[in-house]
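Apart from one protein chain that is not included, each protein chain of the complex appears where it belongs.
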Amino acid sequence: MTTTKPSPSLAATEALQQALHDVFAPWVRELGLRVEAATLGEVRLVLPVHPRHVHAGGVLCGQTMMAAADSAMVLAVMTHLGGFRPMTTVQLQTSFLRGIKGNAGEVPLVARVLKMGRNLVFGEVELLTPGGEVAAHATTTYALL
Amino acid sequence: MTTTKPSPSLAATEALQQALHDVFAPWVRELGLRVEAATLGEVRLVLPVHPRHVHAGGVLCGQTMMAAADSAMVLAVMTHLGGFRPMTTVQLQTSFLRGIKGNAGEVPLVARVLKMGRNLVFGEVELLTPGGEVAAHATTTYALL
Amino acid sequence: MTTTKPSPSLAATEALQQALHDVFAPWVRELGLRVEAATLGEVRLVLPVHPRHVHAGGVLCGQTMMAAADSAMVLAVMTHLGGFRPMTTVQLQTSFLRGIKGNAGEVPLVARVLKMGRNLVFGEVELLTPGGEVAAHATTTYALL
Partner (left out) sequence: MTTTKPSPSLAATEALQQALHDVFAPWVRELGLRVEAATLGEVRLVLPVHPRHVHAGGVLCGQTMMAAADSAMVLAVMTHLGGFRPMTTVQLQTSFLRGIKGNAGEVPLVARVLKMGRNLVFGEVELLTPGGEVAAHATTTYALL
């Protein structure tokens, strides 16, 4: 009998995907974020652009982009911690550079740890347009509890 | 026959409440924000703390607070415009000072326009704890389109 | 013989003025910030608008406003600590709402502690125009070392 062992990277990806389900509030879970890849200090995800997140102007709403950025960063911090550990967002600053159309399908996002301190963690998150340009750019500080 | 005409302020409050329904994405509408009072450049709202917005740590999640802050600010800008007009969030920076327990019931929030420019609008939003302390503090820039 | 004992508030003001001289880098000292009043968690200062801080457009430069805001906040934190203690700026976000003319004379600024935590301190700073409107608005996080 042959069994295929998942690669460490795949395991990490699955653990982060599971954390999205276990740790976040139900309303945030409904973002439907999907973890695509994870390395130490960096997580790549995909955010599906569902009509529920599109406002009257026909574009993905900023509230959804900020929520995705914050959530993605928690996962990026987890890659350093080797699992979930209570933490709190100290601040999150988001700049909105380009709109994402309601029919964009999916939004790739990348969360990166810029410094993993003992108490404080600094990071940045980019959400991209279908054309690969920066749609939203967030910088953030977390405190480990 | 006597009719009671709503006060201008009440009318404004109702128009903003209606805008929350008409303008925002369905996912944001589900925040259940309630407009309590509105004057020129300032809107007071209440955010119900529903279990859907509480994360594994038992507190109101930051994603919800940012979404409420952004939405509240749009309404504050509307008090200057006399109605809705397309605008876009340029940037929003939120600091998270104190947690809000999942059983807090309701979170009062106040959005204020600090400067109403021709193209750019600056504002700040405060979300309060049940004890009246600042839970989250956001500063933000909007561009009128 | 009658002696006039300085009020505790005056003493506090003088201690903060002295700290401006002792703690800050020489280049920052040259801002010429003057402490006007101090209470627990709030410091009011005045920034003289010197031609050295005016750029080619004829207005007080943003670099000077940010430097003043950061410095003022350190003093506001000191009112809680009862003296200087090493701390570091974690982040500082400044919005520039209105220009200050090069002949404005003096810029009043107010720094307020919004939360004095055990490790982290949150605050905000306002710089005002001669007419009393907000010229620049900063929010900031400090870490006590």
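Lettered A, B and C in written order, each chain numbered from 1.
One rule holds in what follows: a contact is a pair of C-beta atoms (placed from the backbone, for glycine too) under 8 Å apart; a residue touches a chain by one contact, two chains touch by 3 or more.
Please read these numbers as outputs of a predicted model, since none were measured by experiment.
Trainee: Of A:T64, A:T79 or A:T139, which one is in contact with the hidden chain?
Mentor: A:T139
Trainee: From the list A:R85, A:K101 or A:K115, which touches the chain that is not on show?
Mentor: Of the listed residues, the one touching the omitted chain is A:K115.
Trainee: For subunit A, enumerate the residues touching the unshown chain of the complex.
Mentor: Given the touch definition above, subunit A has residues 93, 95, 97-98, 114-115, 122, 124, 133-134, 137, 139, 141 touching the missing chain.
Trainee: Using the document's contact rule, name the residues of subunit B that touch the chain not shown here.
Mentor: Subunit B touches the chain not shown through residues 90-91, 93, 119-120, 141, 143.
Trainee: Please give every residue of subunit C in contact with the chain that is not shown.
Mentor: 22-28, 30, 50-57, 61-64, 66-67, 70-71, 86, 88-96, 99
To be clear about the criterion, only the chains that are shown with their structure count from here on.
Trainee: Count the residue numbers both subunit B and subunit C use at their shared interface, divide by all numbers used there, and answer same if that is over half, different if under half.
Mentor: Same residues, largely: of all residue numbers at this interface, over half are found in both copies.
Trainee: What pair of chains has the most C-beta pairs in contact?
Mentor: A-B
Trainee: In angstrom, rounded to a whole number, how far apart do the mean CA points of subunit A and subunit B lie?
Mentor: 24
Trainee: Which integer distance in Å separates the CA centroid of subunit A from that of subunit C?
Mentor: 36
Trainee: By residue number and range, which residues of subunit B touch two or more other chains?
Mentor: Expected reply: 93, 95.
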